[in-house]
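Up next is chain A:
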Amino acid sequence: GSGSTSTKPSATAAAQQGGTLRVGISAPTSPIDPVTAGNQGSIAMFLPIGEYLLQAKPDLSIEPALAESWSPNDDGSVWTVKLRKGVTFQDGSPMTAKDVAATFDRLADPNGGSIALSVFKGILNKGGTTATDDQTVTFQLEAPVGNFPYLISSDNYSAVILPADYNGEYEKSGFPGTGRWKMDSYDANRGATFVRNEKYWDSSSMAPLDSIQFSFFADEQPALLALQGGQIDVVNQISVQNARAVLDNPAYNIISTPSAAARVLHLRTDEGPWKDKRVRQAFALSVDRSSIVEGLMLGRADLGNDSPFAPIFPSTDTSVPQRAKDLAQAKQLLSDAGVGGGFKTTLNVINQLEIPSYAVLIQNGAKEVGINLDVILQDPGTYYGSAQFGSSPWLDSTAGITDYGHRSVPNVYLTAQLASQGVWNSAHIKDPKLDGLISDYIAAVEPATQTKTAGAIQTLLLEETPLIYSYFFNFLAVSTDKVVGIVPNASGQLFLSLAALTA
Partner candidate 1 sequence: MARFLLTRLGLALITLFLLSVLVFAAAEIFPGDVASKILGPTADARAIAALNTELGLDTPALSRYLHFIGGFFRGDLGVSYTYRTPVGPLLLDAILNSLKLAAVALLIVVPLAIGGGIVAALRQGTLVDRTITSLGLAAMVVPEFVSGIVVLLVFAVWLNVLPVTATAPPGSGLLTQVKYLILPTIPLVFVLFGYIARVTRAGAVEVLGSDYVRTATLKGLPRRTVIRRHVLRNALPPTVTVVATQIGYLFGGLVVIEILFNYRGIGLLIFNAARGKDFPLLESCVLVIGILYLTVTLLADLAYSLLNPRIRLGSTT
Partner candidate 2 sequence: MSTLEQDAVPTLAVRDLDVAYTVKGRQRTVLRGLSFDIAAGQTYGLVGESGCGKSTAAMAIVRHLAANARVRNGAIRLNDVDVLGMNREQLRRMRALDVSMVYQEPGRALNPSMPIADQLGEVFVLAGRSREQARADSRTILTRVQISSPDRVLDAYPHQLSGGMQQRVVIAMALATNPSLLILDEPTTALDATVGAEVLDIVAGLSRELGTSVLLIAHNLALVRQMCDRVGVLYAGVLVDEGPAQQVFEDPRHPYTAGLLQCIPGPQHQKHTARLVAIPGALPAPDDPAVGCLYSPRCALADDHCRTEEPPAFDLGGRHSRCFHHERAGEVGEPDEQSAGTPPPVVDYDAEPVMVLDHASKTYGRGEHAFHALNDVSLSLWRGETLGVVGESGSGKTTLAHLAMGLAPPDPGANLTVDGQRVRHSRGQRDLAEARAIQIVFQNPDAALNRRHAVRRIIGRSIAKLAGLRGAALRERLGQLGRDFKLGPQHMAMRPLRLSGGLKQRVAIARAFAGEPTVVLCDEPTSALDVSVQASILNLLVDLQVNQGVAYLFVSHDLAVVQYMSDRIVVMYLGQVMEVGPAARVVDGPHHPYTEVLLSAVPTMDGRPAQRVHLRGDPPDSRHPPTGCPFQNRCPRKIGAICEEELPALRVLDEGHSVRCHLPEGELPRAGAAAPARPQVAPPRSARLAKQER
């Protein structure tokens, strides 16, 4: 596609100028540094300050932001991005292609502790980004990638454009960025305050609010209570279970964004009770997805079809039949596999949010077909362990439920979860055919081709069932009905740059 002009505030008539927005958010668990930070709290600290080349909308369409336009070469292995003119950092210095190149080199640097390394792995290396002139940047990819724009968009939250001379000391170097908001005060223990950047490069769309106040919470529950107690206006992110208290309360807006985030249940395909794919299929057939979506997620989730292809992905092939609960067939498959009498095995579960409950539902379903699951809850630390094969329940357990965040393209999931060499391949699936399909999909530039390959992958995964995706949940945020102009994205971030308060 090609660029248009920047986003205008989606403010309604009632929206007023000025005022302070108070936001409750989970406390940062790492220093504020776009390069290394990976948790909600830390990310939210640079979102108002920084800006991206491209902005991904909740519907996963892409808009230009700091970039004016972008275009691939014919096989999609080289991408050229033209930058907007007149963009300046908050200290007044102009933003040039050098800064952009430096930013992506930093993210691709294997020794910088960059959180984005996993995103760019095998796609973009250090040195792959070059500034051809002040306004033009070219990305030389390792392999053709059709969805590359997403990786340099706001969906790759690390990709805020930073000055070329940024040295990793985000706080010390005064929270640099090009955005509408300046960091006013930051206390890792309590919260942060942002004030309007009066010198914002686009004076035609300044931030309506005077300031934004973040308070850090250790848990959703107190945050929600603070909201109900009128001490904050927005709860940045909340699980549907906790939101239940305000779900049908007109005094609050539920900001609900469909995403590709899922609780993925992996089954070891190389050994153990799940080696036989019929057993895996049977298990998948025992899951009552619709009642999970309705009962557990109160309808705020999309059905999953045992593949990372979430309904929201444009490329997802919707013609692939949806798998549903079918005990008869499940039992049949089990007896075919010679375990008609049922069996007992363990299920490692990460102890977060609604996942334990989800595990209980799975457990109940499985029992109906004679599979007795012994659920082992583990706190994230234990569950992920060293995150290396051989020393991590996440990657080694015969079956486990893991929490995977949203990505605006399934690429990372395909390469990391399902490719033979994938670093998160906890199902240990090694299938050349699948590997081939994956690289085809990634290389495909044309939407039609993408959908076709996606369909093939989805069908293959239904057959093999290395992973059970029973639902993709919606990210929820709650605000009082006084707040307007919050733009959520599907990875659960809230863009507050243009938020405003109504009278």
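In the analysis below, a residue touches a chain if its C-beta (ideal position, glycine included) is under 8 Å from a C-beta of that chain, and two chains touch if they have at least 3 such contacts; residues count from 1.
Regarding candidate selection, all candidates are chains of the complex that A comes from, given by their letters.
None of the values given here were measured: they were computed from a predicted structure.
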Interface partner of chain A in the complex, by touch - 1 or 2: 1
Residues of chain A that touch candidate 1 when the two form their complex: 29-31, 36, 38-39, 110-115, 117-118, 121, 188-190, 215-219, 221-223, 225-226, 228-231, 379-382, 384-388, 392, 394, 405, 416, 423-424
